[in-house]
Structures are given as structure tokens and as C-alpha cells.
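Missing here is one protein chain; the remaining ones are kept as they sit in the complex.
Chains here go by letter, A, B and C, matching the order in which they are written, and residues are numbered from 1 within each.
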Amino acid sequence: MVRVGILGATGYAGAEAVRILAMHPYFKVTAVASKSFEGSVFSDIYTNMKGVCDLVCDSSDIEAIAAKADCFISALPHAASQKIVASLIGAGKKVVDLSADFRYSSAETYERTYGVGHEFPELLKTAVYGLPEIARIKIKEAALIANPGCYPTCSILGLAPLITSGLISTGSININAVSGVSGAGRKADLNYQYCETDGNFAPYKIIGHRHTTEIEEQLSALMGNPVVVGFTPHLAPFKRGMLATIYVDTNTQSSTEELISIYKEYYKGEYFIRIREKGDIPSVKAVAGTNFADITPLYDERLGRIIIISAIDNLGKGASSQAVQNLNIMYGFDEKSGIAGAGLYI
Amino acid sequence: MVRVGILGATGYAGAEAVRILAMHPYFKVTAVASKSFEGSVFSDIYTNMKGVCDLVCDSSDIEAIAAKADCFISALPHAASQKIVASLIGAGKKVVDLSADFRYSSAETYERTYGVGHEFPELLKTAVYGLPEIARIKIKEAALIANPGCYPTCSILGLAPLITSGLISTGSININAVSGVSGAGRKADLNYQYCETDGNFAPYKIIGHRHTTEIEEQLSALMGNPVVVGFTPHLAPFKRGMLATIYVDTNTQSSTEELISIYKEYYKGEYFIRIREKGDIPSVKAVAGTNFADITPLYDERLGRIIIISAIDNLGKGASSQAVQNLNIMYGFDEKSGIAGAGLYI
Amino acid sequence: MVRVGILGATGYAGAEAVRILAMHPYFKVTAVASKSFEGSVFSDIYTNMKGVCDLVCDSSDIEAIAAKADCFISALPHAASQKIVASLIGAGKKVVDLSADFRYSSAETYERTYGVGHEFPELLKTAVYGLPEIARIKIKEAALIANPGCYPTCSILGLAPLITSGLISTGSININAVSGVSGAGRKADLNYQYCETDGNFAPYKIIGHRHTTEIEEQLSALMGNPVVVGFTPHLAPFKRGMLATIYVDTNTQSSTEELISIYKEYYKGEYFIRIREKGDIPSVKAVAGTNFADITPLYDERLGRIIIISAIDNLGKGASSQAVQNLNIMYGFDEKSGIAGAGLYI
Partner (left out) sequence: MVRVGILGATGYAGAEAVRILAMHPYFKVTAVASKSFEGSVFSDIYTNMKGVCDLVCDSSDIEAIAAKADCFISALPHAASQKIVASLIGAGKKVVDLSADFRYSSAETYERTYGVGHEFPELLKTAVYGLPEIARIKIKEAALIANPGCYPTCSILGLAPLITSGLISTGSININAVSGVSGAGRKADLNYQYCETDGNFAPYKIIGHRHTTEIEEQLSALMGNPVVVGFTPHLAPFKRGMLATIYVDTNTQSSTEELISIYKEYYKGEYFIRIREKGDIPSVKAVAGTNFADITPLYDERLGRIIIISAIDNLGKGASSQAVQNLNIMYGFDEKSGIAGAGLYI
């Protein structure tokens, strides 16, 4: 068993990583670190975990933590992750970082987007953007994986086959996305109180959401020239899951059937990508609690517009189960180990 | 008191009309008709109404019904509404029809969109599309009001100031809309069972939803030449309310401030239209249970794109309270009578 | 119009009082006070109220506030209410207090239950426990009304006919009650975050909830000798409403029909009490957003047990609309003014 430690273990993404890894056939959770809950029993905070993971939360004292595991998932917030991840890498550990700290190729884009400085720009060169279906080979060799953001995972997986198909030109991509409330994290915040959120629906950060630059950087790399996207996130009253409705105008005649066939070809053999047939529309329910991405493209002949529906679990494929997928690849395990199951339908 | 009858009273929109009118200062509900529940006490079906409206449901026998009230709201489904509405109009009654049967200026568009024939094309000439903020004067004089669809109400109110501003050209309007589950109506349908819907989110009728032609006809009339729109509806897990995120590309330089000022000017004096200030984003919660439409435009300078957020209650401003607003206007009452209140915040 | 001020106006109960009174035919909201939001526009906090109540929140400076209205609803927390209520009473104002501060006949019970001292025990003598269906005559004459707690309103209304019927002896009353999340108030609290509450259900304060003594004091007064009750509250994932399932063992043979007839007789002429017929079970949905209490008793012959189901809206009949009902009585208005309507069914 490979020993794995989780930093920021008591946030939602961290706790989800603990939950998944607690049942993993090849990893054993040997450390859970939490600044807020140092000294508490993990299963006193997440009562669902009683009997499943009863470890005591460590502080984030890097020396002590590093000794406890062979590899780490860091679920610390952006900026907080940088230093501790750098130390762990320095100590020869493998790390999957869920924050944005190592997702950009340039410190400048990071700093412009997140408004904080980057202290380890040299690590950006070796960090691999961990979207396995696109960068599997690099992930295999990497010590540091920058786990993609949830909206970027959903958007990039939905657009990659089209971007690389030659069917579209840049400049016409518009992403309308909807996330469940867990995306806001685990904290006491009036805006996400039950009575404020239930029965509500609204967009937020309508212009300038941080994930925009992440999506653009990755799509530009796939396309080979600069891609600009519109991105409008919304909050909906469900706990987990995410769906993007992506609009791409095109001058090339196509059909839904042709698009589906392009998508199927692109993702051939990918267990976690389910290209839905015509008329079988992706939904949050079908992916919640899983590492699957459900995608289907449609062609609107009247408007000359391609519409792609892409759905993932923001905490799963958009965070923690994708982190485990990355760990599986890094260690040469079957990529599906511990994350192959279907979600609860109800 | 003006006597009012509700046809299709046991559907959600019909029942909402009964609920509103039961407390109205100038109308008295004297008949509730329901094919499915003829002979039942209305408050045995809607137990919230016990003591508030305990009328026995009539059949839809047109002769009997016509004598019972001075005016009617028909909440019958499309196609089912045509004949009975025509009869009531023939009998000299005023009617607000919630179905699509009299919303189009041409029978051809109706027939193409709804796939059923129109037996009373001459009535299409006199029927008024009942969006009070746009057609108040005509509504005042009309005997037959075609109450707008929910998505069209939300979309048209959100676009009218821009359409008439000269800031945009046609062909670039894309409407992404989200509705609560009550939009599917009251019927036993596996797709809308609690366990199927809760925690879920997905688009439906991604291409070719019926409201598209209704929106296009009205916007074209406002614009003075043909307008084409993309329209993608989604279903979200809340009961009532609706929000549209509308994208309009423009070559004209603008600003959020300028747009808000255009919108405020256009809707000056309109009680039910609340143009939200910059940073104050419309939400379903703020309009659910009301006749308000909350709207705000934004200008995305980077993309040269205007984004309009428009929120209404699909059963309120998108159906029954707008029907009451129309009745108020038709009878010369204060337009706000019985529908002026704020919604339950929680 | 009688001028009314709301203290603690930005909590859920306060805001609900503002919402109801904004549409009231005889009261005009002239002051909204909020310690946390002094200086803010009320409708910036409760965006549903834009255009309906745009008053600026006052501080709770008692002198300034007192001059602004003829009567007040205080929605301040217990202990915080005492002094300001006493001042307003001293200034000759009528007050309905939603806190527990004036609900007990003795300061001792209050102090034991709430763990804080009572500085105005003499006011306890003149304060009237404001359950209109039981104490209407006293309410008419009172200057200070202690508005009942939500669980007590639900429980006492459900038990009063039985308690006074002679059918039961003391000592066998067991109240199992379930509340919506709004009962926890409006505050940033991790326990009531959407992701923590949605999909969850659990009891809390299983032994010793504060409302126990309030229920016991009132039932004892009705019975004429000491009544002891078991009371177990639960939290369920809905926003507003409350339902109690009350078990009373009895040695007297009875029948559901007889019990219903006793309940109907007891509440004859009471608009807001709806005794449900056999087989018509009260539900949260039927009362949410209203001032109604829906009640039905059943007789379980096999067990010799009476079961009473009682449902109210915790923010309505359990708080703010009952406060308005009390104000209506205190001012001699039609008791139903502004609160007669049915709730949103959906």
C-alpha cells in the first residue's frame, strides 16, 4: 500500500479525497492535516466517516507531515498551497495539488488572475496540468500535478475534440455553466446558508471569473493559437455536480451525428468519458459522486451553431476523484482503481 | 366585485390564479372549472386553500360556465383552449388565455410551432399579446388577451430596451434560460418525480423549443425587422421561478452604466420592472411568488458582449399574476391590485 | 394608517413582519431597526423587497425609534428584547415581542430556562401571552404581547381542545416536532449551510429544549393543574413550516370522529384554525407562508392512544403573522387584515 496524506482534509474536496482513498485497494490514508481542526478526530467532523477513517487531524507542520506519507493530495486554498507543495516536492514526495497555484505555465497569468505573487515560478515548468484524458503520458512521469479546476475540467473536456477538429475558428466560444453549492467550499457564509440557497438560482462573477484564464490557456495550447472564451458561472440549489452548456458558432456545415462521431473517436477507450448518443442528454444526476464526464455535442442547423453539453461532478472529476485518477497514473496502477463506480442515482 | 372564472383551475397556473384572485379587492372568484376534478371541492385538491376557496369544481360545460362570471382566465393547455375561449368571447366575456393559442399573429406560425391546426384565425387579429409594460394601451381595449409564455416574458422584457435602443444588430442573440419544475405542470410524470429531479440539473429541448418562435415574433415586431434567437432551456431543482442569461454581441462600444441607464429609462414608472444596479444581480429568490421582473444588463468590454440577466416567477409574471395584471388593466383598476406584494424570501 | 416599527428587522422573523405589514391595509411600516445593518437600505439586504420597502435601517437607539411609530414588533433575540421593550412600553407604545422575554408568568421560570436574569419582572404581570384563539379578550386590552414561540403555538393549539375536554389525565403527553431551517435564524452558521442541511434530517436538543417549559406553563394553566410533556424537536430540510405529532395516552374510550367533533366545537368560528376531517392529514405545505394552523386528532383504538397532528408556519402563525394578528386585535381591526391569504402551494 502506498501511503497518502491529505492536506486541507476537512474542506469538502479534502474530505472527499479521504472518503475515496479510505476504500482504495492500493493507497492507504496515513495522514490528514487540517489547520482548523488540528487534534480533532476526522470522523468527529465528518460523522459519515466514523469507523472508516478515525485518524486524528495533524497540523500542517511540514516536517512532521512529510514523514507520514509517500505522496500527498493538497486541498489547501490557492496561495496557501504554494509553499507547502514546494517543500513536499523538495522532500521527494509526489503531490497532486487541487489549488490553482501550479496550473498556469506563467507566474504572470497566475498573479494577474489570483492577485497574489508566485514564489516558486520554477516549479511551474515541471508541474503537469492533470487532465488525464489529454496529458496522460506527462502525468505518468510527473512529481507535481496541478489538478485542474472544476469549471475548466468540464469546459476543456467538452471542447477538446472540437478545438482539435478543425471545424471551428477561435473567438466564438461561449460557456454558460452551472455549479452545485459545494463549489463554494465548507465555511460559515451567509450566502450559502440553506435558507438563502434553497429555491434560488443566480449567476455570479458574470464577467471575469478566475477560471476563464485557465480555460483559455489550455484551449489555446490545444488549438495552437490564442483562444478567447466567454464564461458565465451560475449557482444552483444542489450539492454536487456541474453542467456546462457551450455555444460555438461555426461557418462549417455539420450535423449532430458527425459531431458525436468526432467526439467518440477523440475519446476512444476513455472509461471516464461517456459521449452520449443523440437525444441522450447529460445531466448532473448521472455524474454526481463519480469520476465520469458525460458529454454530447449538437448541431443547430438554423443558427450554424454547435452546442456542447458537458457534465461532471465538481468534487469528483472536477477535484478529488480526478486527483486519485492522477495518483493511479503516477504510480502505474489501473487508472480506474477506487473510482470506477457509478454514482448514486438517488 | 367583478365575477371571474378560472378554467383549468386545478393545474398549477390555474390554481395560482385562484389563490391570487381569492384575496383580490375587486374580483371575486365565482367559478373554477376542471375537467379532471369536476365535482370535487377545490380545497380538497389544493389543501392550502381550505377556508379560502371552497368552491366545487365545474365541468367545462361552456354554457353553464359562461353564466357564472363576467370574465375568465383560461389555464387550459394549448389546443384545448381555442374553442372554449372563442365561445366565451362570442358570449361577450373578457378572457385572458394562458395558452399559446392566441399568441401568434398568424395561424401558420402557430400551426408550425405547435403541430395543431387553428380553428379561429380571425380571433388572432383582435387578440392582444398581453405584456403590459409593452402593450398596455392595447390591453386596455382588448376583449381577448393572449397571456405571454413564461420564457418569452422573461426574455422579451430583458431584451426590449436593448432591441429598441439601436445599440445592437440582429442575429446575435443567445438566450440561456433556467426554469423551476412547476413549468412542467401538475401531472404524474416519472421525469418530475422528486427522486428524479432533486439534485439534478439538465437542459431539455436544446434545439427547437416552442417558445423560440414566440420570442422571435415579438422581438421582430419591436425591432422592426426579423430577429433570430438561440434559445436553450434548462430544468433546475426548485419549484418556481425562472432566470435567463442573455448574450448579445455588439460592435458598438458601451458600458454597464450606460446600459443600466437605458434600461431604467425604458421602464421608467413601471412598478413591476426592477432594473438592478451594477453589482446587484437578479435571482430567482427575489422574484419567486411575485409579479416582478428583475433585470440588469452588463457590458463585457473584453468580448464586446452585452449580457442581460432577467428573472421572473414562471407562475407569476410568467403566467397567473401577469394574467391578473392584464385583468386589472382591462377593467381600469389600479394595475397593482392584488399582486403588488413581495415574495417570500424564505 | 397606524405607524408600526420593526426591531430586529433583518432577521428572518423581522423581515417577514416587514413583508406582511408592507401590504397591510391599516398599518404602515415607518421604521425598521437593525443593529447589524444600521444605515443600509432594507431592500439591499432583502432584495425581494426592492420597491416594496426601501426604508433605511435605523439603529436601535430607543429615543429616536420610539418617535417614529405608534406600535412595534420586536424581533430581537431573548434577553436583548427586555430593556428596549420596557422602554417602549414606558413611552406608551404598544409592543408585540417575539422573544421569550415576557412569555412566562414568573421571572424564575424564565431565568431557569434561558439562563439569564430578568430585569423587568413587574412587566410579566401585565404582558399577555398572545395566542389569539385562546386569549383574544386579554389581547384586546394589552399594551405588551408576548408572542408565543413557534413550537409552543403548534403544540398548544394542537392540545388545547383535548386538555380542556376532560378526556385525558396529565403525564402522558409526548410531542415529536419537526421544524424547517428558518427556525435557526439568519446567521452564518456552518451547521445550517446548504451542503450540511440539504438531504439531512436529525433531532436536536433531544432533552431539555427551552420551549418545553413554555408549553408546560400554558398547558398547565389550561388544565388547571401541572402538566408535564416530553418534547423532541427535529430539523428537516425545508425552509419554513413546522409539524408536531403529539401522542396522548388515555384510558377513556373514544373515536376519531368524536375527537374531530370536540376540536371543531372548541375552535368554532376561528378562521385561522382548520380542523382537518378524518383522512385529511395536515402538512407543512398547506400552511407554509400563512397564519393558518391545520390540526387533526386521531384515535388509535388498539393502543388507547390519541394522536394529534398540528402544522403551522414557524415564521407565520409561529411568529410574524401571529404578531400581526395580535396587532390587528389590539387596534380593533378585522383580525384577518393582511394575513388572510393562502400560502403558495408550490
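Definition applied: contacts are C-beta pairs under 8 Å (C-beta built on N, C-alpha and C of every residue); 3 or more make two chains touch, one makes a residue touch a chain.
Since the structure is predicted, the reported quantities are computational estimates derived from the model, not experimental observations.
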Of C:64, C:137 or C:206, the residue in touch with the unshown chain: C:206
Chain not shown: contacting residue from B:34, B:155 or B:182: B:182
Options A:71, A:167, A:206 or A:287, residue touching the unrepresented chain: A:287
Selected from C:114, C:247 or C:271 as touching the chain missing from the view: C:247
Residue of B:12, B:42, B:72 or B:231 touching the missing chain in the full complex: B:12
Residue ranges of chain A at the interface with the undisplayed chain: 12, 15-16, 19, 22-23, 44, 46-53, 182, 199, 239-240, 271, 274, 276, 280, 283, 285-287, 289-290, 292, 294, 315, 340-346
Missing-partner contacts on chain B, residue numbers: 12, 181-182, 186-190, 192-199, 237-239
Hidden partner chain, residues of chain C it touches: 174, 176, 178, 195-196, 198-204, 206-207, 228, 230, 232, 234, 236-239, 241, 243, 245, 247, 281-285, 288, 298, 300, 302-303, 305, 307, 309, 311, 346
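Convention: only the chains that are shown with their structure count from here on.
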Computed distance of Cα centres, chain C from chain B, in Å: 36
Geometric centre distance via CA averages, chain B-chain A, whole Å: 39
Centroid distance [mean C-alpha coordinates] between chain C and chain A, Å: 46
Touching two or more other chains - residue numbers and ranges from chain C: 12, 182, 199, 239
